[in-house]
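Note that this is a trimmed complex: some chains were dropped, and none of the rest were shifted.
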Amino acid sequence: MNLGKQKNSSKVGTPPGELIYTGKLEPSKAIINVVSYDQHTYNIRENVDPDFLKTLDKNKIHWIDFENVSDPDKLTSIGEIFNIHKLTMEDIINVNQRTKIEFYDSYTFLVLKIISDSNEKLEFRQFSMIIKENILISFSEEKNFATKWLKTQLESNAGDIRNKDLGYLTFSLMDIVVDSYFSKLSNYISYTQEIDEKITEDIEEELFIKIKKIKQEILRFRRFVAPLKDILFQMQKKEKGIVNEKNQIYFNDLYDHTIRISESIDLLRENLNNLTEIYLSIASNRLNEIMRILTIISTIFIPLTFIAGIYGMNFENMPELHWRFGYFLILGIMATIAVIMIIIFKKKKWF
Amino acid sequence: MNLGKQKNSSKVGTPPGELIYTGKLEPSKAIINVVSYDQHTYNIRENVDPDFLKTLDKNKIHWIDFENVSDPDKLTSIGEIFNIHKLTMEDIINVNQRTKIEFYDSYTFLVLKIISDSNEKLEFRQFSMIIKENILISFSEEKNFATKWLKTQLESNAGDIRNKDLGYLTFSLMDIVVDSYFSKLSNYISYTQEIDEKITEDIEEELFIKIKKIKQEILRFRRFVAPLKDILFQMQKKEKGIVNEKNQIYFNDLYDHTIRISESIDLLRENLNNLTEIYLSIASNRLNEIMRILTIISTIFIPLTFIAGIYGMNFENMPELHWRFGYFLILGIMATIAVIMIIIFKKKKWF
C-alpha cells in the first residue's frame, strides 16, 4: 500500500513558498530543452541556460521541457524569468499535489500524474505544465515517455502538429498521458481476467492478496484520474484560454477518454469485489468438503472401534467370546453397521 | 469477466485520427446498402459503390446501412463524401466507445451498443449512426437484427413509417435496440427466478458462481444502458434537431423504456445480492448440520470406548472382572450413559 508520501512532516511550520523537493528520486541537476516552431521553421536546443529563455521569439510557439524538478536553483530562475508565483513554484517541486488546474492572471498551471516507466511497480511522477501566452513549460521529475514522444511528433510533424496552436500542443501532452493510463489499466484488466479464469481451479492465499493489491492500486489510480474530468470542464469554460473553437473537438475527445477510464475503473473495482467474494466462497467450500469427508470417516470408525473395545474387555463371564463363530459374527455386525452408516450418509447427500 | 477490450495499448502514441479497427471480429469488406423513400416512392439499392452516395436526391429520406466497419478504405470514402470529422471516423472504427451522442455543426453522431445475435455469450457490438440533413447513416460491425428488421419495416411500410420523418427513422432504430435489451434482460430475470426457486434445495458451488457471473454481465449491461437516459435528454434539448413536436411523444416513450430497464437492472442486482447471501447462509447451514450430527455421534461413543478400554486393561487385581454379571452390568451402564447423553443433547436441541 502506497498512499503517496505526504507533505513532509519536517515541513510543518516553514513559511509557505519554500522550495523543497518531496519526491522519491535522487535530486539531480535540471536539464532544460527548448523546442521552437511555427508553420515554417522548427528547431530544438538542448540543455540551455535559463538565461536563454529571456530571448524567446514572441511569434513562435515554444515548448520548454524542464527535466528534474529536484533542482531548486534552476527552478527559481525559471520562476523569476516567467514571473511565476512562489506558491506555484512550491507546487511544482513539492510533487505531492493533486491532479489540478489553476488559472492565474498571466498563466495557467496544470498538474498531472504520469506513470513512471523506470520502474516495475506502479509509481506516479508529477508532471506539471505552465501555459503562458505562446509558451508551454513542462516540468517532470525525470526523463519520461511523454516528452520523448512529443519531441518525435514535433520533429516528424506527425498529425500536422506544427501547424496547430499552443492549445493543441497542450492537448497532445495531456493525451499521451491519458493514453498511458489506458494501457496500464488494460494490463490490470487482462490480469484480472486471468485471475477470473483460474480462480475456480487454483485457490491459494496469494491469489486473494493479489486481488486485494490490484484493488489498492486501482484506488490510487482513480485518485489521479477522477479530477481530470473536472479539469477539462474548467478548461472549456475559461473564455479565451487554451481551448478554442478549432481544437475543442480534440479536448472533447480527451474528455470522452477520461470518462471511459473512470467507468473502466469502476467496473474493474466491482469485478474485483466480485472475485473476492467468489474466492472466499470457493476457499471455504474446498475446506468444508475436506472436513466433511474426514469427519465422515471418523464417524464411521468410532462406533466400530467401540465394539472392538467391548470384546477386548477381560471379564470372565462374556458368553459371546466362547461362541464358535462369535468373532466372525461380530466382524459381520461391524461390516453391516458400516454399510448402513454409509447408506444413510449417502441418502442424506452428505458425501 | 469481460470488460470490453480497451483501446489497444499498441495505439498509445499514434496521433489522433488514425483508423484502426479494435473489435473482435475478423476484418472483412464493407457492404453499403441504401434505402431511399418519400411518401410516394421507395427503393433499396444493395452493395452500392461509395461514389453512388454523392448523387442522393435531396428531397427524399435516405438510410445508408454501412455493414462491417472493419474496412477502413470504404469508411474513409464515406467520411470524405459526407465531410465527417476524422475523430468521428476514429470513434466509428475504434469500437470501444461509450454509449454517447455528439452534436457537430453539420451532423449528429450517436453511438449505441447492440447485442450480438451471432453468439451464445453476451457480446455487444458497436452500432453508430450519423444523422445529417435528410440522411441517416448507420455503421455496424456485422450483419444484425436491427438493420434487418428496419428493412422489413420500411418495405412493408409498417406503422406508416415511410410517411414519417428522419427523426422517426432514428427513433425506430434506437427503439429496436432498446427492445432487444428488454428481451435479454428478461432472460436474466427468469434465469434468476429459476435459481431463486431451486436455491433452497440444491446448494452447489456452481450455483454461486452462476449468480456471480450474471451479476458481472448485468454490470456490463448497465454500463451501456446508463448513458441512454442522458442521451435522450440531450436530443430533446437541442433546438432544431432530430426530435421535434411530431415525434417527441415517441422519444418520450423510449425515454420511459430506458428508465424501466435501469430500474430492472438495479432491482435485479439487489436480488442477486440477496441470493448470494441466501446461498452462503444455506450452504453454511447445511455443512454445520452435518458436522453437528457427526460430532454428536463421536461424542456419544468416545466415553463408551473409554469404559471398554478400562476393562480391557490387564491388571491382575480388577474385582469387577470376576463378578458374575460384571460384563452385563457394564453393558447396561454403557447403554444408560448413551441414553442419558442422547436425552441431554435432545433437550438442548442439539439435534
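Order of writing sets the chain letters: A and B. Residues in each chain are counted from 1.
Here is the rule we go by: contacts are C-beta pairs under 8 Å (C-beta built on N, C-alpha and C of every residue); 3 or more make two chains touch, one makes a residue touch a chain.
This is a predicted model, so every value here is computed, not measured.
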Revision key, fill the gap. For the entire assembly in this structure file, with 2 copies shown, the number of copies is 5
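In the analysis below, only the chains that are shown with their structure count from here on.
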Practice item. Express in whole angstrom the distance between the two chain centres, defined as the mean CA positions of subunit A and subunit B. Key: 26
Practice item. Would you mind writing out the residues of subunit B in touch with subunit A in their complex? Key: 1-3, 5-7, 9, 11-13, 15-17, 85, 87, 96-98, 100, 102, 205, 208-209, 212, 215-216, 219-220, 223, 276, 280, 283-284, 287, 290-291, 294-295, 297-298, 301-302, 304-305, 308-309, 311-314, 318, 320-327, 330-331
Check your understanding: What does subunit A use to touch subunit B in their complex?
Key -> 149, 153, 158-159, 161, 175-176, 179-180, 182-183, 185-187, 189, 192-193, 196, 200, 249-250, 252-253, 256-257, 259-260, 263-264, 267-268, 270-271, 274-275, 277-278, 281-282, 284-285, 288, 291-292, 295-296, 298-299, 302-303, 305-306, 309-310, 312-318, 348, 350
